[in-house]
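The next block holds one structure in the form of structure tokens; read it before the comments.
So, subunit A:
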Amino acid sequence: MRARPGEYFLQGNEACVEGAIVAGVRFFAGYPITPSTEIAEGLARRLTGTDEVFLQMEDEIACISAVIGASWGGVKSMTATSGPGFSLMQEAIGYAAMSETPVVIVNVMRGGPSTGQPTRASQGDVMQTKWGSHGDYQVIAFAPASVQEMFDLTVEAFNYAEKYRVPAFLLSDAEVGHMRGPLTIPDKIRIVNRKEKGIKRSDEAYDISDELVHPFPVFGKGHKTMITGMTHAEDSRIEPEDPKIHQELVKRLSQKVLMNRKDINKWEVMCPGSKTMVVSYGAASLGAMEVASQDDRIGLLRLKTIWPFPEEPVAEIASHCDRMLVCEMNLGQLYGDIKRVALEAGCRKVELLSKIGGDPPTPSEVRHKLHEMGAI
Partner candidate 1 sequence: MELFDFYRKDRWPHVFCPGCGNGTVMNCFYRAFNDLGLPLDRTAFVGGIGCSSRIPLYINSDALHTTHGRAIAFATGLKLASPELKVVVFTGDGDLGAIGGNHFINGCRRNLDMTVICINNNIYGMTGGQASITTPHDFLSTTTPSGNKEYPFDLAEIAVAAGANYVARWTTRQVHELTKSIKTALQKKGFAFVEIVSQCPINFGRRNKMPDPTQLLDWFKESSVRRDKARTAAVDHVDLNLAGQITVGEFVDRNRESYEELIGVVKHG
Partner candidate 2 sequence: MKPVVDPKLCKGCNICVYICPKKCYSRGTDISDIGYFDAIVDAHEKCYNHNRSGKLLCELCILSCPDQAISWHPETEEEQSR
């Protein structure tokens, strides 16, 4: 049962659980891994109805596979994991992209590579989320920076996964996942359900053209659906040897996400007119948020959507400022894209403040870097 609208004080991972339940999750498969385990534990307590399933499986590959299988059974399904488990899931994520299965994957990022820092925060999986599986495909990924956003963006991840039939990610981290803070659950929350084959509803997903996003044929409804990860034609016929069919399919998989960037991209700007803008996301933006709120020479572009890459907001902000500082808790995974777009848009200088090891950049570290750049 979903939590009643109102004020709560929760941990980030617990807020994610509440968001998932509000969004309508009916199937969760998980495997214990720090620092995402609270999401599995929370859903184990909550998914107890006769039409709800919580399943602890033998490994993360099984989890994501079962989640994709459940999605074909017609229910909203998700899994939650962290670095090593996320690496295991990559093949099936490519399968979800190829077979156009709506699934939600929460990655509470921790320091890597390998076992790395299980209890410390990182943003090291940003590129893996986009490029982790083989082949060309597009995904949708959100980066929350607060307990409230763990809730809000979990709901959005479900909405966009369903709307565009893609795997959608919540790229949280140990800092935001374990942070405790206030959560407001509003009365009205936008929920999108998938466009089902043979059913007409007044849902947002039906606004997308059928050529771009095919109606979803739920199993067991007599559609004689064939779902495969191999290159397939419109009628699901396997055609792995036909270059034209492969081109059309793979291009459409990318286009349906890239063409709808305006709908998917979400961001927040503080002090938009500043000559110096910090660009950041997730826990890495916490320090910069404090700096921007105290110093009106400094602005902040905080990205809530990181994939598809939000070119438009970055270009728009870059065209009005002289300097940009990118704050990330990795060695600069989104920096390359931001720099490319910002320099094209006329920004003169784009620098990187990268901090790894588990702690987000502090306000004084951000100020120090901005001072070095000559901004303050």
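On the choice of candidates, all candidates are chains of the complex that A comes from, given by their letters.
Heads up, the rule we're going with is that contacts are C-beta pairs under 8 Å (C-beta built on N, C-alpha and C of every residue); 3 or more make two chains touch, one makes a residue touch a chain; residues count from 1.
Computed from a prediction, not measured in an experiment: that's the story for all the values here.
Asker: Please find, within this complex, the candidate from 1 or 2 that touches subunit A.
Answerer: 1
Asker: Using the touch definition up top, name the residues of subunit A that touch candidate 1 in the complex.
Answerer: 26-27, 29, 50-53, 55, 57-59, 61-63, 65-75, 77, 91-92, 95, 219-220, 222-230, 238
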